[in-house]
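For reference, the structure discussed in these notes is given below.
Note that one protein chain of the assembly has been removed; the remaining protein chains are unaltered in position.
As written, the chains take the letters A, B, C, D and E, and residue 1 is the first residue of each chain.
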Amino acid sequence: MDTNAVLDLMWVVIAGILVFFMQAGFTLVETGFTRSKNTGNIIMKNIMDFCIGSVVFWAIGYSLMYGDSISSFIGTPSWFFSKPNEMHNLFFQTVFAATAATIVSGAIAERTKFSTYLIFSLLMTLIIYPISGHWVWQSGGWLAKMGFTDFAGSSVVHSVGGWAALVAAIMVGPRIGKYTKGKSNAIPGHNLLIGSLGVFILWFGWFGFNGGSELAISGEHANNVADIIITTNLAGAAGALSAMFVTWIAYGRPDISMTLNGILAGLVAVTAGCAAVSPAGALAIGIIAGVVVVFSIDFIDKKLKIDDPVGAISVHGVSGALGTLLVGLFATDGGLFYGGGFHKLGIQAIGVFAIAAWAITISFIVLFILKKTMGLRVSKEEEVDGLDIHEHKANCFNE
Amino acid sequence: MDTNAVLDLMWVVIAGILVFFMQAGFTLVETGFTRSKNTGNIIMKNIMDFCIGSVVFWAIGYSLMYGDSISSFIGTPSWFFSKPNEMHNLFFQTVFAATAATIVSGAIAERTKFSTYLIFSLLMTLIIYPISGHWVWQSGGWLAKMGFTDFAGSSVVHSVGGWAALVAAIMVGPRIGKYTKGKSNAIPGHNLLIGSLGVFILWFGWFGFNGGSELAISGEHANNVADIIITTNLAGAAGALSAMFVTWIAYGRPDISMTLNGILAGLVAVTAGCAAVSPAGALAIGIIAGVVVVFSIDFIDKKLKIDDPVGAISVHGVSGALGTLLVGLFATDGGLFYGGGFHKLGIQAIGVFAIAAWAITISFIVLFILKKTMGLRVSKEEEVDGLDIHEHKANCFNE
Amino acid sequence: MDTNAVLDLMWVVIAGILVFFMQAGFTLVETGFTRSKNTGNIIMKNIMDFCIGSVVFWAIGYSLMYGDSISSFIGTPSWFFSKPNEMHNLFFQTVFAATAATIVSGAIAERTKFSTYLIFSLLMTLIIYPISGHWVWQSGGWLAKMGFTDFAGSSVVHSVGGWAALVAAIMVGPRIGKYTKGKSNAIPGHNLLIGSLGVFILWFGWFGFNGGSELAISGEHANNVADIIITTNLAGAAGALSAMFVTWIAYGRPDISMTLNGILAGLVAVTAGCAAVSPAGALAIGIIAGVVVVFSIDFIDKKLKIDDPVGAISVHGVSGALGTLLVGLFATDGGLFYGGGFHKLGIQAIGVFAIAAWAITISFIVLFILKKTMGLRVSKEEEVDGLDIHEHKANCFNE
Amino acid sequence: MKKIETIIRKSKFGEVKDALHQIEVNFFSYWDVTGVGNEKQGHVYRGVSYSTSDIQRRFLSIVVSDPFLEKTVAAIIETAHTGNVGDGKIFVSDVIESYRIRTGEKGADALK
Amino acid sequence: MKKIETIIRKSKFGEVKDALHQIEVNFFSYWDVTGVGNEKQGHVYRGVSYSTSDIQRRFLSIVVSDPFLEKTVAAIIETAHTGNVGDGKIFVSDVIESYRIRTGEKGADALK
Partner (left out) sequence: MKKIETIIRKSKFGEVKDALHQIEVNFFSYWDVTGVGNEKQGHVYRGVSYSTSDIQRRFLSIVVSDPFLEKTVAAIIETAHTGNVGDGKIFVSDVIESYRIRTGEKGADALK
C-alpha cells in the first residue's frame, strides 16, 4: 500500500476508535440524566445496541448502505462484508451506525422493555439507518446525486436517531409522574457529574466523528481535517455559551444540564457543515443551535408533553435538522449568505424532510408492530421500583 | 528516519498511549465490582503497579524479555534500556508489562496487604512476565521457534496475569463472609456504572493493544491493522452477546456484571489470534469465550470456592488460554477448521501449558516466601472496617 | 501537502485531541477533591473556561502570542485567526491556553462567584497567558532569544496558571471553616475515585501535551517524540513513587490524594525538559517533584494558610517552576550535571522569575479590579449551603 | 403530642405525602431505611442468586398534636396500602415536649 | 432519661455540636433527613422550575439523663437558631431504659 493510502487508513482507524469511545459518553449522559434505580438497564441498552450493531452492520447492514445502488434507494445486499482493503471503512461505518441506534435509548429511558429495545435497535442498524444513509453517502444515492450536503451526518446519523427517538418517546409514553394535572414535573437526573463526563467524552470522540469523515488525511485532505477540527470545536464551545446565557436570562441562573445539552447541540449542528463552513460560520451555527435546543427541549416537554429524559429529540433530531439546513446559509461555497442564493438551501431542505419522513414512518411501523406483539413498556410496578431490580435482578449501586 | 519508519513509530506510540489508558479501565472495573470501603486501596494498587512497572521494566525487565536470548529461555540482562531508536518499543512493552501485573490486583482485592502487593507487583514486571514473554515474543525464544502463535498476548500477557491471580487468590484466601456453611454468598460491587465505564475504557484501549501489536502500519501492515481492529471489535461484541444470553437463560434475567465480563472475555480470547483469524472466526471465538467465562466464574466461585471479586482468573486466565488454543482451530493459515490438521493446535496447547506452569510455579514460590515473611493478608478488623481507613487513614467517599 | 507535512499535521491534531481531553481530567480532579454540594458549579467553571478560551484565543489571543513580535514583548494583534495551513496549530495552542486558564479554577473552588470567574478566565486566555507565552514560544520573544528552555510549558502553561491561582486563592480567602483558632482543618474531597480517574485522564492527555509539543513527527522528529513519551511517563511514575513514600514516612500511611498529586507534580515538572533530559534525568526530576509537592502543599496550607482545595498552586506553580529550573541541571546539552556550568541554570532562573512576576502582577491587578467591582466571593449562606443550589438552582446528585 | 413513625414503600411516598398535606399535616421529616420483614426480593450477582428481606423503604417521623393523631394514621393506612406483603407499619408514641427553634415556642404551638 | 430528637439546618451542625460538647453532652447519633416544613427552596431542572419544601436537614438523636435535659434543649435552641423560617424542631420523649453494650451497664451509668 502506498504511503498516502496508509496515512488515510491510519487516520480513519484512529478516528473510528475515537468514535467508538462515544458509546461510553452516551452511556454516561443517559445514566447521569436519569434516576439511579434504572442505571443498570441503561448500561445494558447502551452496550448491547453497540454489540448488536457491530454484528449486524458487518453481516448485512454495510452492504445495504454502500453496496451498488438499486434505483438510488438501497445498496445491493451481500452477506458478511469482507473486501480485503476496506476493513477500516467497515469499522468507521459500524461505529457510526451504532451511534444512530444509541440515540434512541436516551429518549425512552426508564420505562421501556429491554427485550423490545434490543429488537428495535437491531432493526435500526439493519434497515432504518442504512437506507437513508445510502441516499446521501453512497454516490449513487438520490440525495447525493442532487447535491445534498451532510458531511459527517447531522441528518444521516443524528437526525435519523433523533426522529426515531421522537416516535419512540411518543409511543412508549411518558414516565409515571412526569405529567400530572396537565403540568410537567421535573425528574432530576441522579448524577450530573457523570453526565458531564459523558459530554466531555462525546466531544473528545466528535473530533474523530467529524475529522474522520474526511475519510483521508493525505495531501490536500490534511488541511481539510485541521479546518474541521476547528469548526467542530468552535461550534461546541458556542453552543455551550449560548445555551448558558439563554438559561441565565430565562431562569435567572446558568443551568448545568442545559449547558451540557448546548454543547451537544452545537456539535450535532456543525456535523453536516463542518467541512463546508468557515470558523465564523461554525461559531454562528453553534450559537444558533445552543439557543434553539433550550427552547426545543422546553417546547417538547411543556407544550407537546413528550417525555424525553435526556433531550435526545432536541439535541439530535432538531439540532441535526437545523444544522443541515444551516449549511444552505453558511456554506462558503453556495450558501445563501455567501451569495449562493436559495438553491443549496432548497436542496438541504429536501434532504432534511426526506430523511425525517423516512425515519418517522419506518420507526412508527416497526414500533407499532412491536407494541402489538411484545409490548413496549414495563409494568407500572417495574417502573416505580426501577428497571434494574426487575429486568436484571440487581442494583447498580451498593455499599 | 524514512517515512515508513515514522509511520510505524507513530502508530506504536499512539497505540501505546491507548494501552496506557487501560490502567484507568482496570481501576474502574476493580473498584466498581468491590465495596466502597476499599476503593482507595484499589486506586493505590492500580496506580502503583503501573508506576513500579514503568521504572522496573525500563531498568531491567525489558532486557530480560527482549535481550539476546540465553538458551532460548531468558534475555541477556542490561541496565536502563537506552537504544536510541527504540524508545517507542520500550513504551509499548512497558504498558503491556503493567497490564499483566495489574490483572492480579482484582482477584485479591479487599483483603490483601498493600506493602506485600507492591513487592509482588514489582516481581511480576521484573521476572515473571519478562521470562515467559521472552519465550514467545523474542524470535530466539523456545516457543517462538516452535511456531507458537500469540499475536498480542492472550497468553503472554493475560494468562500470565490470570494464573498468577489464581495462585494469589488461593493463597490469600476468600474475603470474610464470602463462604459460610459451605455456601457462596454474593458480595455485590458498589458501583456497576463505574465498572461499566471501566469496561468501555478497556475496550477503547484494546484497539491499541491488538492493533499496536502489529508494531507497524506502513505498506502491507496497514490492512493487517484494519483487519485486527475488526476482529477485535467483533469478538468483544460477540462475548457480550453470548454472556448475556447465557445468563438470561441460566438466571432468568440478562445479567449486567456477567455481560461486562463477557466483553472482556471476548477481547482477551481474540488477542492471541486477532491477526490470524477471519471476522467470522473472531465472532466464533468471542461467542465461545462469552459462554465459557460465565460457567468458569460460576465454577471457580461455587465449586472451587476461590474468591475472585472481579472474575480476573476467568476473564484473563481461562479466556486467555482458551483464546490461544482456539487459534489452533480458527487460524486461516494452519488452523484445524481450515484444513491445517492438529499440528498447530498441538503447538498452541504446549505453549498454553508451558506458560501456565511457569506462571503458577513462580507465583507460588514468590507468594509463599512473602506469606512467610511479610504476610499476605490484613487483619480481620482491617478487612471488616475496610482497607481505606486502616491502610491509608482515609475514606474515599465523603460528603 | 507533502507526506512529511501531513505526518506532522496529523500528529499535532491527534496530540491536540488528547490535550483537549485533559479538560475532563481537570474537572474530575477538582470535583473529586471538593464537596459534593459544589460539584455543579465546578463542572460549569471547567466547561466554560474552555469554551470561552476557544473563542477568545481564536478571535485574538493566538495572534497576541504568535503574531510578529512587538519589542519581543507581545505579538501583533489580528482578529479571527485564519491562516489557511495553520489550523492544526491554532487547535493545539487553543487547548494549551485553556489548560492554563482551568488551573486557577481548582485553587478557588467552593467559594468564588461564577460570573467573576468567567471574566477572569476570559482575561486569562485573552492577555495573561498569551503575553508570557510570547516571550518564550515566539522565536522573537525576549526569553526565547536568551536561550530559555521550556519545551512544553512547565512555566508557560503550568506556572502561569499556578501563580495566578496563588494570587486568586489569597485574594478570595479561605473557605469557611478551613482555618479555625489558627489551625488548619481537613475538608475531605467527596470522591477520590472520580479524582483518580481525573488523574489517569490527565496522564493520558499529557502524552499529547508533551509529545505534541515537538509540533512534528516526520524524519528525525520521530525519535524525539518517542523519547519524550518515555521521559514523560517515567517522571509521572517517579512522582507517584516519591510522594507515596514521603507520606508513608511522614503520616505513617501511604496517602491517596498526595500520591495523585505526586503524579501530576512529576508530569508538570518534566514538561519543560521532556525533550532535553535523559530517561534517568526524567526519573530524577519526577522524584524531586514528588517530594517537593508534598512539603509544598503542607507549607502553603499550614504555614501560609492559603486554602487551595486541590493543591493547584503546588502542583502547577511550584512544580512548574521547579521543573523549569531543573532543566538547568539535567539538560544533557548544557545542564550543570552534564558539565554545562551555571549558564543555562541562570537563564532558566531568569525565565522562571520573569514569568512568575508577570503572572502574579497582572493577576493581582485584574483580581483587584474584579474585587472592587463585581466581588470575588459568594455570600456566606451560599457557601455553606453549596454553590450549586444558589448559583445554579440545582443539585448535582439526586436519587 | 404524639410521634407517628411509619415505614412505607418508597413508591407510595408521593401519595402519602399528598394525603398528609390534604389533612393539613405539613411538617415531617423522612429518610431512607432498609426494612427487614416478611417481603423477599430476588437478586443475582455474578451467578450467585440470593434473596433478601432487606428492602429499601422510607421512614417518616411526624410529630402531631393529639387531635391530629387519628386522621393522620387513617390517611397513612389508606394511601400506603397495596394489600401485598411489605406495606409497612405505623408506630405511635408519646412526646413530652416540642420546641420550634426559630421562635422558642413550646408545645402544640411549635407544631403549627 | 430523656431522648431529645432535633432536626436542624446542616449548616448549623458544627456550632450545635460544639455547644453540646461545651455542656458535656458528648454522645449522640445523627443522620441526614429530608425535612418537609415551612421553608421553600427554588430549583430549576431542564427548564422546569419547581420549588420544594423538601430540604436536606440533619437529625440528631441524643439520649440524656434528666438533669441534662434543660441545658441541652437550651444549647440547641441557642446555636441552631438563625431566626429564618426553617430552623427546625426539638422533640423530647421518655426513655425507659438504656444499656451500654460494651459493659452491660444500665440506666444513667450507660450514658456517662
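Going forward, contacts are C-beta pairs under 8 Å (C-beta built on N, C-alpha and C of every residue); 3 or more make two chains touch, one makes a residue touch a chain.
From a predicted model like this one, the values you see are computed outputs, not experimental measurements.
Though it is not drawn, the left-out chain touches B, C, D, E in the full complex. Among C:Thr3, C:Asn41, C:Ser159 or C:Ser257, only C:Ser257 touches the chain left out of the display.
Although one chain is not drawn, the whole complex shows that of C:Lys302, C:His343 or C:Lys380 it is C:Lys302 that touches it. Contact with the undisplayed chain is limited, among B:Gly177, B:Gly252, B:Gly341 or B:Gly375, to B:Gly177.
By the touch criterion stated above, the residues of chain E touching the omitted chain are 1, 3, 17, 26-31, 61, 63, 93-102, 104, 110. Not every partner is drawn; the one left out touches chain C at residues 184-189, 247, 250-251, 253, 255, 257-258, 294, 297-298, 301-302, 311. Chain D residues in contact with the hidden partner, per the touch definition given at the top, are 2, 5-8, 31-38, 53, 57, 59, 73, 76-77, 80-94.
The definition used in the following text is that only the chains that are shown with their structure count from here on.
A count of contacting C-beta pairs for C-E and for D-E identifies D-E as the more extensively joined pair. One finds 44 Å separating the Cα centroids of chain A and chain D.
Centroids of chain A and chain C (each the mean of its C-alpha atoms) stand 34 Å apart. Rounded to whole angstrom, the centroid-to-centroid distance between chain B and chain E, based on C-alpha atoms, equals 51 Å. Counting only residues that touch two or more partner chains, chain B has 3, 7, 10, 14, 188-189, 251, 253, 255, 257.
Residues of chain E in contact with at least two other chains: 43-45, 49.
Shown are all chain pairs that touch, namely A-B, A-C, A-D, A-E, B-C, B-D, C-E, D-E.
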